[in-house]
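The structure appears right after this line, and notes come after that.
Only a single protein chain was left out; the remaining protein chains are all shown in position.
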Amino acid sequence: MQTHSQALTVNGLSHTYAGQPAVEGVSFHVAAGEIAALLGPSGCGKSTVLRAIAGLLPAKPGVISLGGRDISPLPGRERGIGMVFQNYALFPHMTVAENIAYPLSFRGWDRKRRQARVEELLATVQLGGLERRLPRQLSGGQQQRVAVARALAVDPALLLLDEPFAALDRALRLDLQIELVRLQQTLGITTVIVTHDQEEAQALASQLVVMNRGHIEQTGTPAEIYDHPASLFVNSFVGYAGKIRAVVESASAAGSTLKVSTGETLRLPRELRFAPGSPVVLTVRPERLSIVDRPSDFTLAGRLLVSTPLGPDVIRSIALADGTEIKLTEPRDLRRSPLESSAPLFIALDVVNLHVFPAGEAL
Amino acid sequence: MKNPAFPFLLPMLLLSLGGFVAPMGVLAFYSLSAGGNPGLFGNYAAFLEDPFNLWIIVDTVTLGFKVVVVATCLAVPIAMLYWHGGRRLRQTVVVLALLPMLASNIVRTFAWIVLLGRNGPLVAIADALGLIDGPRSFLLTEGGLVIALAQIELPLLLLPMIAVLSRMDRRLVEAAEMAGAGPWRIMFTIVLPLTLPGIIAGWILTFASAATNFVTQAAIGGARLIYLPQFLYRQVNILFDWPTASVVAFILIISTGSVILALAMLTRHPRLIGNA
Partner (left out) sequence: MRKSWTSHLSSISYGLFVYGLGALFLGFMVVPVLISLSMSFTSGQTLKFPPPGLSLRWYAALLDPVQSEIVQQAAWNTLQIAVFAVLASLVFAVPAAFGMARISARRANALEPLFLAPMVLPSLVYGLALLIAANLMHISPSIWLVVLANVVVFGPLMFRATSSIAQQLDPSLEDASSLLGASRWSTFRRVTLPLLAPGIYAGMFLVFIQSIENVSLPLFLAPAGTTILPLEMFAMLQDSLDPRIAAISGVLIAITVLVLVAVQRLTPFLRDQGRS
């Protein structure tokens, strides 16, 4: 199977449901052959964007182009896009083979050719021999793969998947995610996947489009988004981030000082773009914190609340002096004597990598 | 009986056994034993020997089928209108489908007597279009009866269809659209097949009701078009031939019942289970 993979561009897409704006001014680009993930909390408009790309909703205003051609005026069925729906939308009255052959039957393919194509697709998704089953006789994972096969049947230039793993057990999810990535890489098909699960998005996609409340917060590779979040929302939605309130005392090229809500003072060796007196929120990733014995310019005093082992790591919940709770992870060290609960300690912040956002932003 | 619920069930149980099962048993016994025909099924044999009677059975079942076909042709566009409608349109369709139910069968039949009669609007329209020459009446014709019954029983078919459609997953239709299917194809390959459990339920109700609707059959079909219910009525109230009437009663149950059972079997098809 060879695919004529094409680049997708969405430009200025908005949609309102009966006067209620659901998405506004959404623009992003997916290079040919790439997997992009639309990521965001439930109800933020991901499905709406996907359905507009598919042609199931009008993209007015907005332009959607595939391989450089504007496909906005075309109805969904003439766009040549394959789509896997949330809960798969397999036709319950058709067998697996009939489901997969459904899109082929409109293209004037004869029976033989259809049958051969169905077999080929079933082999691709590793479901050979299940042709005559009805969808309700399949497991969730099998149903998902039938839906993928049906979406791929006519060699689409673009594959859209709406929460394809949401209905599956955690254990099964990982296997199917790997399988999907492998399939996508063999076919080289441009793919957009919708998910509210940031781990899933990072695992699958080479590009993330993070959405919140109907607009895009940030686009970029998973690493860019994790390490350089553009907003407090992205920072806390993608991966865990502890939040500490502070007020800027001084900010200059030589360095900045912050008055933390605990009363302590922190020094950052960089310039902040905040006027002195601005309230801000510092965010810290748990793996970038460490426990130290002695206070310094970039430590805060704290008290251990609880430690939870998680695989090779241990997660520690720590209360700062004013009660603010943050989490910290460190490798589990069996030789060191375990920390006592309520033990006073100092947390060293990675002052180079911590992020500072204006406090006005919703948490 | 130890079960504390038993006293609550007892009155209804006695009513069922004494008021329903017993009279039906009497009727069955009567149909076999009364009258002068020899043999256990002598009454039935005598009835079925007469080709005139056989035709009445055939006509009754055929009438039911014809009404089902016409009602289906009427119901499908309305159901699709409901399917495509927004909240307001859907509510309107449901209210309008329930509205005729506020009028009794007699009232609805009366409406059709006005519509089909010599002075009625249908004759005027047909005459104006040149479909008929000169004023006449559509009463006492099978066509008129079928149309009237189809309209009278239509809610029985439409409401189960709407019940299924209201629960149907729109994504199935969107999936068909993405697969490249046009609106007609989506209707015939996705929407209607998935509505089939409701359609069959509606067919059963429509068939049963149309084939046994004594009032409409008698008032519109008159004395010229005879179906089993009217035949039964005549045996009782005009000819006082109760033995034959009891035979007709069971033939009515068996002939319509076997069609209903056959339709009910259809819903057991593996492809229909689970959707709806």
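Note that the chains take the letters A and B in the order they are written out, and that residue 1 is the start of every chain.
Please note the rule applied: contacts are C-beta pairs under 8 Å (C-beta built on N, C-alpha and C of every residue); 3 or more make two chains touch, one makes a residue touch a chain.
The structure presented is a predicted model; accordingly, all values stated were derived computationally and were not measured.
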Give the residue, chosen from B:Leu96, B:Leu239 or B:Met265, that touches the chain omitted from the document. B:Leu96
So which of B:Gly39, B:Gly143 or B:Gly182 would be touching the chain we can't see? B:Gly182
Looking beyond the chains shown, say which of B:Leu48, B:Leu74 or B:Ala126 touches the absent one. B:Leu74
Pick from B:Ser104, B:Ser166 or B:Ser258: which residue touches the chain that isn't shown? B:Ser104
Contact set of chain B toward the excluded chain (per top definition): 3-9, 11-13, 15-16, 19-24, 26-27, 30, 74-75, 77-78, 80-81, 84, 93, 96-97, 99-100, 102-115, 117, 119-121, 151, 154-155, 158, 182-184, 187, 208, 212, 214-215, 218-219, 229, 232-233, 236-237, 242, 245-246, 249-250, 252-253, 256
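In this text, only the chains that are shown with their structure count from here on.
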Distance in whole angstrom between the CA centres of chain A and chain B is 55
Which of the residues in chain A end up touching chain B in this complex? 51, 54-56, 75-78, 81-83, 85-87, 89-94, 102-103, 106-107, 134, 136, 150-151, 153-154
Please name which positions on chain B make contact with chain A in the complex. 169, 171-172, 174-182, 185, 189-190, 193-194, 196, 270-275
